[in-house]
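Moving on to chain A:
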Amino acid sequence: MSEKSKTLPKELQLVASAHVKYIQSLDTRKDEYEYWLTEHLRLNGLYWGLTALHLLGHPEALPRTETIDFVLSCQHENGGFGAAPGHDAHMLSTVSAVQILAMIDAFDDLEARGKGKAQVGKYIANLQNRQTGTFAGDEWGEEDTRFLYGAFNALSLLGLLDLVDVDKAVDHVVACANFDGGYGVSPGAESHAGQIFTCVAALTIAGRKNLVDADRLGKWLSERQIAGGGLNGRPEKKEDVCYSWWVLSSLEMIGKTHWIDRDQLIAFILRCQDPENGGISDRPGDMVDVWHTLFGLTGLSLLEYPGLEPVDEVYCLPKSTTERILGK
Partner candidate 1 sequence: MADQGGSAHGIARTSRVRTEEQRKVELDKIAKYRELEDQVRSGVARGDTSPGLFQLTSKLLRLNPEYYTVWNVRRRLLTSGLLSKSSAASSPLTVSLTASPTATTTPPSAALSSSSLSATQPSPASPTAGRSGTTADSPAGEGKVSAADATPEAAAAAGQKKDFDVLKSELEFTIPLLLDSPKCYWIWSYRLWLLQQVIDRLSVSMARRVWQEELGLASKMLTRDRRNFHAWGYRRHVVAQLESPRLGGESMVEAEFEYTTRMIRMDLSNFSAWHSRSKLIPRLLDERGADDSTRKGFLDEELGLIREALNVGPEDQSLWYYHQFLILNLVNPVGHPTLTPAFSLEDRVTYVTREIQDIKELLEDYDDVKLIYEALLEYTLYLGQLQGRKLDGAEKDELAEWLQKLKKLDPMRNGRWTELERECGLVEMEAFET
Partner candidate 2 sequence: MDSLGDTLWDVVICGTGLQQSLLALSLSRSSKSILHIDPNNYYGGADAAFSLQEAESWASSIAAGTDNDRGTFKSASTTKPDGNTGLSFPRAYSLALSPQLIHARSKLLSQLVSSRAYRQVEFLAVGSFFIFKPSTSSGQKPSLVRIPSTREDVFSTTAIPTKAKRGLMKFLKFVLNYDSEQRLATWQPYADGPLTDFLQWEFKMDAELQTYILTLTLSLDGLITTRDGLSTIYRHLTSMGVFGPGFAAVYPKWGGISEIAQVACRAGAVGGAVYMLATGIQEIETSGDNIELRLTSGDKVKTRLLVRNDENAEVGNGVSRLAAVVGSPLKPLFEALVEGAPLPAVAVISFPAGSLLTTAGKAYGYPVYVFAHSSDTGECPVGQSVLYLTTLTTPDSKEILTQSLQLLSEVIDADHLPPSLFQLYHEHGRGSVASRPDGSTFNFPDASLSLLFDDSTLEPVHEAWKQVMGETAVDTDYMTFPDREGIMDVEDMYD
C-alpha cells in the first residue's frame, strides 16, 4: 500500500494485503462445497482475481506458468475455452481466457502451446448472428449484449476485430438504446447499468462512441448514486458494489465521472471490505466474493484511490495491459 493511503483515517483505508491473501486463498478452498459448485466460473474467477491482484500491485501473487497451463487446459479444439477442464466452451470463459493471457503477456504461449489466436478468433466470430449483428454465448444460441461486448473485447485484444461484422453489431447496440439514454440486454429491454457498460464499451471499441446520447445517459447514470454513497443498477433498486464498476466505467467513458460524489462512493466501497479476512461484498456486512472484490477495486481505481494501479474503463484490465497491447 502506498504511503499516501496510510495517512487516511482507518475507516477509509484499503486493507490491500488482506485482499491479496483473500484472492490467493481462493484456490485452496477445496474442502468447501461452494468451491465445487462454482467450478463453472473457474476461469472467470481466475480473471477476476488476477485483475484485482494487478490493480493491487501484486501481479506476481499467482504463479504465471501455472496460470497459463490452467488457461490452456480449458481450451477446446474449436478454439473456444470452457470454464474449467471438462466444461463446454463458452463466450464468457473464452473472453476471460483472452483477458488473462493478455494481462500476463502470454499470447505467445497460446500460439505455441494452445490452438492459436486465429482459432480463438474464429470461435468467437462464428458466434455472431450475421443477420442481427449480435452474438450468442455458445452454440445453443442465447443472445445478449454481454456476449457482443465480450467478443469485441477479446477480438480487439487479439487484433482480430475484422473477423466480424462490426457495423452490424453496432446497429444492434443502437437498437438496444432506450429513451432514457441507457441500454438493455436486447432491443426492447429496460435500461440496466450492466448492459449500459457492455453497450457503451462495445461502441467505444468500435470507435462509435459518438452514437451514445452522453448527456442523457450521464444523467441516468449519475442518479444511480443513492443515500449512503453506493450505486444501484436501475431506478428504485438497492445499491451494490458491483455497480461501482458498471456505472462508473460508463460515466468515465462518457467523461462524466465528476457527476457523482467520489468521496461518498469510496467510503461505501471501503465499508464493504472484510477488514480481517480480505475481500469485498455487495453491501456492508455481507459475504465477500472475488467478483465484488474486483469491482470494488476497479471502482476505487477509477476514483483514483491512492495506491491502486489505473484500470482501463473499457476493457476492465490494467491500463498497463491495454497500453502494451493496443498502444493506447
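In the analysis below, contacts are C-beta pairs under 8 Å (C-beta built on N, C-alpha and C of every residue); 3 or more make two chains touch, one makes a residue touch a chain; residues count from 1.
The candidates were selected such that all candidates are chains of the complex that A comes from, given by their letters.
Computed from a predicted model, the values in this text were never measured in an experiment.
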**Message:** Which numbered candidate touches chain A here in the complex: 1 or 2?
**Reply:** 1
**Message:** Residue numbers of chain A touching candidate 1 in their complex, please.
**Reply:** 30-33, 36-41, 44-45, 47, 76-78, 80, 82-83, 86-90, 92, 95-96, 99, 123, 126-132, 134, 136-143, 146, 149-150, 153, 178-180, 184-192, 194, 198, 218-219, 222-223, 225, 229, 234-237, 240, 242, 246, 256, 258-261, 264, 274, 281-283, 285-289, 291-292, 316
